[in-house]
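Left out: one protein chain. Kept in place: all the others.
In this document, chain identifiers A and B correspond to the written order of the chains, with residue numbering beginning at 1 in each.
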Amino acid sequence: MNIVELENLKHQFPDGTVGLDGIRLSISKGSFVVIAGSNGSGKTTLLRHLNGLLNPTAGIVRIDGMPVSADVRRARRKVGLVFQEPDSQIVGETVASDVAFGPQNLRLDPAEVDRRVSAALESVGLKALADKPPHLLSGGEKRRLALAGILAMGPSVVAFDEPFASLDDTGVRSIVAEICRLKNDGYTVIVTTHDLEPVLFIADRLIVMQAGRIVRDGFPVQIANEVGDFGVRKPCTCGWPANRRE
Amino acid sequence: MTDSHSLRMSVFAALFAALTAMGAFIAVPIGPVPIVLQNLFVMLAGLLLGPRWGLASVGIYLLAGFCGLPVFAGGQAGIGRLIGPTGGYLIGYLPAVYIIGRMTRGSDHRLLREAGAMVLGTLLLYACGVSWLKVVTGLSWTKALAVGMLPFLIGDALKIAAAIPIARSLRPVMQTEVPAADPMRMETAGRTGSTP
Partner (left out) sequence: MHMRVAGEPAGVIRMSPISYRLGTGALHALDARFKFVILIVLSLSVVKAGALHLALLACGQIALLSFLGCSFKSLTTELRYLLVLLLLVFLVRAFTMPGEAVFRLYWLSFSRQGAAAGALIAARMLLVVLLGTTLVITTRPAEIKAAVEWFLKPFPGLPAARIGTMFGLLLRLIPLLSVQFAETMDAQRARGVENRINPVYRLTWLAIPFLRRSFSAADRLSIAMEARCYTDDRTGHRLTATRRDWLVLAVGIVYGIFVLAT
């Protein structure tokens, strides 16, 4: 079953530049999809269409069978976006109040909000930091906090925009661990990146974008050799025998 | 659903409230005396946000401080800061930001009009600040003016002169509506592994 369906999606910015140029894409439920491409290839624009932050110039976006434009709130609840810079996603003045922000917007009752906050913090391992102000967290912790804020809203799809940007090795590892766990818990995970290294062997599908179009779509280890042509660094591990993943 | 324009303006008003709060702490070492940036940010709030949201931004700052949130300088939490000897200057930000926003509203941003608005705003600020200082301390008018206004005038003139080019340069950024702005350019922040 497809949870995300894009039909001939086009996006043109007010200044005339074309962001997306006829994207057709279906993502099946529970899969882990990586979208790679250089800066300006349209990855972020694509993610923003998934929960109605942008309106298509043409085409249609369906989440779980229903067009986004029919009910934007529903789309935003179903698709959680983890933005590239966690600092500009964190709204609360403490860790716990930030996680509560989403559920409060959904007008859940206070007891349910509390329950979701503690469950989400527990799941990303930030329970102990609940009362801390967010600026005291490390880069990886901030990203996990952003994720907790999304999980508390109960999405089916979690989309990460450049989750590995400006993180140290520990931070990257902790995000990869979160992604694996989300996948095991049945979430559909979408990750945009131009660094394939951390996700190459765990992703189900790799989509390469260039200038607003999908130029490659396939099994990661099979097409990773070709990404160099599209402004994405070819992973070092690619030269290894392709049968490494069995 | 809340419309995105008013949400965006609320975030910007909160941003200027935060700048105003910070402005009491950050001093730029220029000339013999470092100048404090608080009133520069208040003037910019008027110039860039307009009268309504400018007033909202200063109002939020004062109300938050008044209610005891930690936004006032020097640990003087809450109402005490407002009724203290220098409280008049804080209250004076309200008419100042309003008049600056009101006089420079619209598309026509002439140099003289902007400078005039800020001079007027600054005068209103001192009118509130110095009178309250006089009431609390019992100083005479001349002395209150000498202590509470004269030493700051040169710094204020510099800030007014700087506020004009700053507002010119930031107005286009401020007026570009999101989300259409351009998410493409937003992708250019910190990266990993960019070497081919």
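Methods note: a residue touches a chain if its C-beta (ideal position, glycine included) is under 8 Å from a C-beta of that chain, and two chains touch if they have at least 3 such contacts.
None of these values were measured; they are calculated from a predicted model.
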item: Which displayed chains the unshown chain touches; value: A, B
item: Touching residues on chain B - with respect to the absent chain; value: 1-2, 4, 7-8, 10-15, 17-19, 21-22, 25-26, 28, 30-31, 37, 40, 44, 56, 60-61, 63-64, 67-81, 83-86, 136-139, 158-159, 161-162, 165-166, 169-170, 173-174, 178-179, 181, 186
item: Interface residues of chain A (partner: the chain not displayed); value: 51, 53, 73, 76-77, 81, 83, 85, 87-94, 97, 101-110, 113, 131, 133-136, 149-150, 153
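Just so it is clear, only the chains that are shown with their structure count from here on.
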item: Chain centre separation (chain A, chain B; CA means) in Å; value: 37
